[in-house]
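Mind looking over this structure? Questions follow.
A single protein chain has been removed from this complex, and every other one stays in its place.
Labels A and B are assigned to the chains in the order they are written; within every chain, residues are numbered from 1.
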Amino acid sequence: MSEAKRLLMIDDDPDFVAGIKAILVKAKYEVDVAYNPKDGLQALKSKNYDLLLLDVMMGRGAEGIMIARKLGKDPKLRDLPVLIITGIREQMAFLFPGQAVHPHFVPVDELVEKPVEPKLLLEKVEALLKTAETRKAQSP
Amino acid sequence: MKTYAYFPGCSLEKMAHSYHLSALETTRALGVELRELEDWNCCGATAYFHVDELLAYTLSARNIAMAEKEHLNLVAPCSGCFKNLFFTRSHLKHDPDLAEHINVALAEDNLQFTGSATVQHLIEVFVQDVGLAEIKARVTNPLQGLRVAPYYGCQILRPRKDHEDVEQPRFFEDLVAACGAVPVSYPLRLTCCGGALIITNRVAALSLVRNLLESAVRERATVIVTACPLCQVNLECYQKQVNREFGTDLNVPVMYFTQLVGLALGIPPKRLGIGSELVAVMPAIADAQKTEPAPVGT
Partner (left out) sequence: MNAAPVESLPAPPENGLSFVAEIGNLLHAAEGNPINTCIQCGTCSATCPVASGGFMDHSPRRIIALIRAGFKDQVLRANTFWYCASCFQCTVRCPRGIDIAELMYGLKRYTVWKAQHQEGLIGPVFSETFVKMILRSGRSYEPVLATTYLFTYGLPEIIQEAQTATALMLKGRLPLLPARIKRLDNFKRMIRRIIPLGDSE
C-alpha cells in the first residue's frame, strides 16, 4: 500500500473546513488546515503536499487568487495541483449577480463551488492527484 | 515652479467645486503647479474596505501609478482620498506579494506601481513644502481680527502616518495665523464630523455636527476652516437640519483653508469659489473685521 496522500486546505470558514476535512480523512487522506493565507503559505514552505484545496474570499478579500498566482511563480510549488473551492459567487452576489467565476482570471487546475457534493469533491481530488503523478513520472 | 500630480477626487467635481477652484488659484499664486491626473478614478472611499480591501488597494494604486508615470508626487485635497492613497502606497511598499498581485491588475491598464511617488495631503504642501514663512511673506490682505476655528477632522492625522503628534497638532493654527487671522482654540478641533454617517446614521452624524459647531461658536469663532470636502458638507450644509433636529440656532460659515489663504493673498472671492456656500462667508467676515479690534502689535 502506498503512503497516504497529504493535502493542505486553506480556508477561513471553520465550519466548512470541519465538514470537508471529515470527508477527506474518511477517504484516507492526511489533511492539514490553515485558516488564513499567511499560515497557509507558511505551511506550504515548511512541508511537502500533494494537493492544495484553496478558498478564495479570505482575510482582506479575494486572497486565494493572490496565493494561486504566487504558487504559479514559485519553481518549487509550480507543479502542486490546486483545487479552488469557493463561495465567491454567493459572497459577491450583490456585485455581480448571477455571473460566473471567469476561468481566464483564475490561474488554477480546477474549481468547484460551495456547497460541495462529497462525491464530486473526492472525484476531483483523485483526478488531480493522478494527473500530477503522471506528469511527475514523465518528467526526467 | 514646483509641480505635483493632483488627484481632485469625486467631491471636488461638483459638491466641493469651490475647494477645487481655490486650490488651483492659491497654489498658482504660491508658485506651485497642480497637474490633474488625466484619467483618475474614485479612491473607493471607505465602502471598498467593507467589501474587499484588495479591491480598495487596486483603485488607489491605479491613481498612484498614473502619478508615477508622470514622475510626479501625488497630492489629494480630500482627507478621505488622502488616507486611502497614502496607506495603499505604504502597504504595497511593505508587502511585495501584495504589490505583485495588484500589479497584475494594473497591467490591464498599462500601469505599474513601484512606490516612487509620495502621497501628500494638500495642506502639507502649504505648510511643509511652500512653508508658513513664505505664505506669510506673500500675504497682501491680512485677515486681521478674524476669529478662525481650524478644524482638523480625522484622516489628515489618523491613523498615524509616522511618529507625528496626533494629539496636539499646531500646523493648522499656524497656517491661520500666517494669514493674519486669529486661530481660535476649541476642544473638538480633532473630533469626527460623522463622515459618511450623515447617510448611514443621520441622527448620530447630526449630533456630532452639532457638538462641533457649538464647541467652535462657544469660543467665538466667526468662521470654521476645513481641509476636507466631506467635513465641509457635513458642517455647513447640514446646519439647518441640525437646527431643526435639536432646536439650536446655528449659523456659522464653513470654508476651505485654500479659500482663507486665497483671501489673504488678495485673490478676489469669486475666483476662490466663494458664493457657492449655503451659509454666506463674506458678510460674516466683513462684520467680524468691523467689530473686532485688531490685535495689538500687528
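Heads up, the rule we're going with is that a contact is a pair of C-beta atoms (placed from the backbone, for glycine too) under 8 Å apart; a residue touches a chain by one contact, two chains touch by 3 or more.
If you're wondering where the values come from, they're calculated on a predicted model, not measured in any experiment.
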(message) For the chain that was dropped from the view, give me its touching partners among the shown chains.
(response) A, B
(message) For the chain not shown, which residue from B:154, B:182 or B:252 touches it across the whole complex?
(response) B:154
(message) Considering the whole complex, not just the chains shown, which residues of chain B touch the missing one?
(response) 10-11, 13-17, 39-42, 44-55, 58-59, 62, 95, 101-102, 104-106, 108-110, 154-155, 157-160, 166, 190-192, 194-197, 199-205, 207-208, 211, 237-238, 240-241, 244, 276-278
(message) On chain A, where is the contact patch with the chain that was removed from view?
(response) 12, 14-15, 17-18, 35-39, 56-63, 65, 88-89, 91-92, 94-96, 99-102, 104-106
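Methods note: only the chains that are shown with their structure count from here on.
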(request) Using the touch rule from the top, collect the residues of chain A that touch chain B in their complex. (result) 57, 60-63, 65-66, 69-70, 92, 95
(message) Under the stated contact criterion, what part of chain B meets chain A in this complex?
(response) 51-55, 97-98, 100-101, 104
